[in-house]
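With one protein chain withheld, the remaining protein chains of the complex are depicted in position.
Letters A and B mark the chains in the order given here, with residues in each chain numbered from 1 onward.
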Amino acid sequence: MSKIREQLIQHEGDLAPGTPDTEHWIVYTQKKPEARFRWAGSLNAPDLELALQFSSEHYGLDEACVAILTHHARFAHDGPCGFEPLEAGDSAGDDGTSWCVFGLPRRGGNLELLGTINAPDSTEAIARGTTAYANGRIVQFRVVPEEHITISDGRGGLIWRLHDMNYKFAKGYSKGVREKWTRIRDAETYEDYRKEDIHKHF
Amino acid sequence: MSGASNPSQPMDPTGHEDPEKLAEFEQRIADGVLIEAGDWMPDAYRMGMLGMAEHHANSEIIGALPEGEWITRAPSMRRKLALTAKVQDEVGHGQMLYRVSQELGKSRDDMLRDLVTGKTKYHNCFNYPAPTWADIAMIQWLIDGAAIMNQKTLADGAYGPYVRTMNRINMEEAFHFKSGEDMVLTLMSGTPGQKKMTQEAFDRWWPVSLMFFGPADKPNAESRPPMRWRMKVERNDSLRQRFVNRFAPAAQDLGLTVNVVTKDDKGYVTSATPDEALMLDEATGNWSFTQPDWDEFWRVIRGNGPCNQHRLSLRRFSYEQGGWVRRAITSGTVSTPPAA
Partner (left out) sequence: MQDMLTNPTASLILAHADDKLMLGHVQSDWTGLGPILEEDIASSAMAQDDLSHALTLYEYLGNTYGLDPDVIAFERDPADYMCCDLTTQSDEFDWANSVVKRWLMAAFTQIAIERLSRHDDADLVARCGRILPEQNLQVTHLERWIKRLAQAGPESQARMQAALDRIAPLAGMVLEIPGRLVNDDDGYYCGREEIFKQWTDQLQITLQDAGLAATFTLPDRNVEGGRRGKHADHFHEQLTEMTEVRRIEPGAAW
């Protein structure tokens, strides 16, 4: 192993004072053009510039995506989370500023960007969002002022890489694993084993 | 990699909670409803979930260390890339799980400090050595295989933010497992020397994998908080059985022998004899097997394992070495967005 992992420099005494957590950012990715942005995760970064770098270098490379949406957690306004899908309300109007409306399709699920709506404040934005998008399929709404949303779509710099990244995905190994197993087991046994792997064992 | 089986989780379903709210909460969980961050929850549940997510996050970033040792020695460009990406995934999982924990009320820095000063724990399996390349294959095949089984059940838990993170993590674990399977298959299709190295690594990791799921649960586990509140949904023994059912026959097909081993205090095998208990019960479909050395498990978890000290020292070194960078980015010139 590399030297540093073996011959550690031991710092003396107590730990130096800690540092506060940096800001909290929430990240959504879009897998294909026209697909909905879906929640991918969150991270800490001191400012937008680093938040955007961190979100594309982590969530932008976990699975193929074409664009990344990032906002500061502070700008998220969440409505109550229902136990049943929410019914459309009757709030409507077109005054106010633009809000991005995200919906949670089920508890434990991932927020998705449904569209935008104009509203004078977050409460009304949630109410109007519910009218526009509830449709009996959403348990919770989140609204974020559109001005606080940043979308990186690769035009300002690459997100998904151009080099072959098969080494970091299961599909990059499937063929080799199949070939090697079928030298040990027959193809049919391997096929059963593989299916069983997914459905029963894992 | 990793899982969240924390064998000594203190949980006190206290009497100070509003009994009506508590009853409603427990009924929801019994009905299979998921809890979201804004819902009412008992303090003990919040603390329990925090402890579980923090332990899991700690395990991810400590879990990055044994495999990290081999990035510089990976034997081909593709393996080097894959191992780097795999260890990077663990760091990514750690980051996501720390975020889940941060939202439950503890700062990232406090968690990292508690980890390096030994106040909090991480998964026991990372206190074992990985002395050869074949150990990397075994970690990815057996330990990641075990982790997928465990985490699939954790994704059936009741806490929404943890469940959604687990689903995302599990997507990446498939790569880790397949890459491990590919390495094991390659080594076992290789030279006699490679096969020997692989059997020796298998001997080191088989018992650790059996311990991975933690010791047997108490007889009334289902009525105690972790299971009653669906923080975990399957008994450790049941997961262990599924693991053996899946991996024992696969190992045999590959030409590996499932041995019962003794180890020295450095984690190296001192004797290995075939597990006589290992056989398939046709009626149940279950494989019987010899239990790992649970005394060793408790010894290691109390801090006296082969690598406990080295793992923590390296983690602490990394934490202290990077302190100035964290101070730099939190020290002033950066701007934070105004309140909404």
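Simple rule for what comes next: a contact is a pair of C-beta atoms (placed from the backbone, for glycine too) under 8 Å apart; a residue touches a chain by one contact, two chains touch by 3 or more.
Source: prediction; values computed, not measured.
Only one of B:46, B:299 or B:327 touches the chain withheld from this view, namely B:327. Of the candidate positions B:46, B:73 or B:228, contact with the unshown chain belongs to B:73. Along chain B, the points of touch with the absent chain fall at residues 61, 64-65, 68, 71-81, 84-85, 87-88, 90-92, 94-95, 98, 108, 133, 183, 186-187, 189-191, 193-194, 197, 314, 317-318, 321-329, 331-334.
The chain not shown here touches chain A at positions 1-5, 9, 43-45, 49-50, 53-54, 57-58, 61, 157-158, 161-165, 168.
Note that in this section only the chains that are shown with their structure count from here on.
Separation between the centroids of chain A and chain B, computed from CA atoms only, is 23 Å. If you check the complex, the residues on chain A that touch chain B are 1-2, 5, 8-11, 15-16, 18-24, 39-44, 46-48, 50, 58, 62-63, 72, 74-75, 77-78, 80-81, 83, 106-110, 122, 140, 145, 148, 167-170, 172-174, 176-177, 180-181, 183-185, 193, 197, 201-202.
On chain B, the positions that touch chain A within their shared complex are 28, 33-36, 38-39, 65, 68-70, 72-73, 78, 81-82, 85-86, 89, 92, 95-96, 99, 102, 107-110, 113, 116-117, 145, 148-149, 152, 160, 163-165, 168, 171-172, 174-175, 177-179, 181-182, 185-186, 189, 242, 245-246, 250, 253-254, 313-314, 316-317, 319-321, 323, 326-327, 329-330, 334-337, 339-340.
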